[in-house]
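Note that one protein chain of the assembly has been removed; the remaining protein chains are unaltered in position.
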Amino acid sequence: MNPVLTFIVVLIGLYGLATSKNIIKSVFCVTIIESGVILLFLNFANYEGGAIPIVSEDVAAIVDPLPHALMITTIVIGSAVTALALIICIKVFHHYGSTEWAQILRREDVK
Amino acid sequence: MSRKIILVAALGILFVMFFLSMEEMEDLFKNDAKLYFFEHGLDDTGSSNLITAILLDYRLFDSLFEAGILLVAVFGVIWISRHDFEERNAHFMLDKYKTPELFVTLSRFVFPLLLMLGFFIILNGHLTPGGGFQGGAVVATAILLLYYINLERKTDISLIVAVVKFAYLGIVLTASISLITRGEIFTNFMAVDAPTMSKYIYIIALDILIGINVALCLWAIFTAFLKEGR
Partner (left out) sequence: MNDLMWIDIIAYVLQFMLIAIAVVVVLQKNNSTIVLLVVAFSLVVSGLYVINHAPDVAIAEVAIGAAIIPLIYVISISRQREFIVLDRAMDDFIISNNDFTGIGYVLLKRFTDYYHLELNICNDPGLCSWEAGPDKVICEKTNVDLIVSRDEEKGVYQLKGKESSLLMTKLAQMAEDYDDIEVHTFTERGFGE
């Protein structure tokens, strides 16, 4: 388990978000960043010898359950955000006839 | 091109900063809270699964607004994709000749199993991994298969939204009962010194309500997406 490798995924997502030309691809990159951040939190909460946070008699030490609870919240809210972003994408396509950032931003009435 | 070089340089600085601060971050979660949850979690909340205990008891305020945000997202999706015209020929994008027969048959076989798995996850949220949110998502996936089995299926979104509103109200009310019985809001409504067995009731009730809320919200979202386009 290496947090550095996980952070690289977040950085790749940030790079994609900054360079993507299509609106839908930007939403994909947001999904990737989100998964990377969740994995980062779980990486830090995990340690050797810790067990799944369910109390039973034969468990001596558990990993911290608090980040897990917060990350479930993140996943559910992330799905809601993705759904909203995509429905706005559909509307943007039918209004401007394109989903490329450059083509839409070049128009005068959008500025 | 120069923009990309600046971008890569900025990301590199971010990486170096992360690398330098990594050792401090590893102490982030190894504190007393973990030991507290381990020792007192089962007695306080009646749930062996500490994640359910945190979601439904210690940090119920979080979960309440999480379900609320999902509800607001449903309203947003429906409001943006609304059409004033009667959708007479609003058949979905799933065409009959594009869906393989094998997939339909397999869906018929998988649907009851998936529904059962969802209910299992919801009802055993205090014992096994899972809970209201995860179980609700699995049930929503099972409902999604119904659209493949019966392609002419019609769904009334406004009915779903009406039910979701009452489910959300039910969550808030169930969480508020503790104001009367215990004197503090948003916690277990059984007495503090009640046996652990009786505290299950609160966890299961709230899990079922949250499961209904999440499943119906996701159902409404993908129905709105399926209807979009004509």
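The chains carry the letters A and B, assigned in the order they are written, with residues numbered from 1 in each.
The definition used in the following text is that a residue touches a chain if its C-beta (ideal position, glycine included) is under 8 Å from a C-beta of that chain, and two chains touch if they have at least 3 such contacts.
Keep in mind that what you see is a predicted model, and the values were worked out from it rather than measured.
*Asks:* Among the chains present in the display, which ones are touched by the chain that isn't there?
*Replies:* Counted over the whole complex, the chain not pictured touches A, B.
*Asks:* Suppose we count only contacts with the excluded chain; which residues of chain B make the list?
*Replies:* Given the touch definition above, chain B has residues 49, 51, 83-86, 88-89, 93, 121, 129-131, 133-134, 137-138, 140-141, 144, 218, 221-222, 225-226, 228-230 touching the missing chain.
*Asks:* Can you list, in ascending order, the chain A residues touching the missing chain?
*Replies:* Against the left-out chain, chain A lists 1-2, 5-6, 8-9, 12-13, 15-16, 19-20, 22, 24-25, 28-29, 31-32, 35-36, 38-39, 42-43, 45-46, 48, 50-53, 63, 68, 71-72, 75-76, 79, 82-83, 86-87, 89-99, 103-104, 107, 109.
Following the convention adopted for this analysis, only the chains that are shown with their structure count from here on.
*Asks:* State, to the nearest whole Å, the distance from the C-alpha centre of chain A to the C-alpha centre of chain B.
*Replies:* 16
*Asks:* Can you name the residues of chain A that touch chain B in the complex?
*Replies:* Residues 3-4, 7-8, 11, 14-15, 18-19, 44-45, 47, 52-56, 61-70, 72-73, 76-77, 79-81, 83-84, 86-88, 90-91 of chain A touch chain B in their complex.
*Asks:* Looking at the complex, which residues from chain B come into contact with chain A?
*Replies:* That would be residues 4, 7-8, 11, 14-15, 18-19, 22, 25-26, 28-30, 33-34, 37-38, 41-42, 48-51, 53-55, 59, 62-63, 66, 69-70, 72-73, 76-77, 80-81, 127-129, 131, 133-134, 137, 214, 218, 221, 224-225, 228-229 of chain B.
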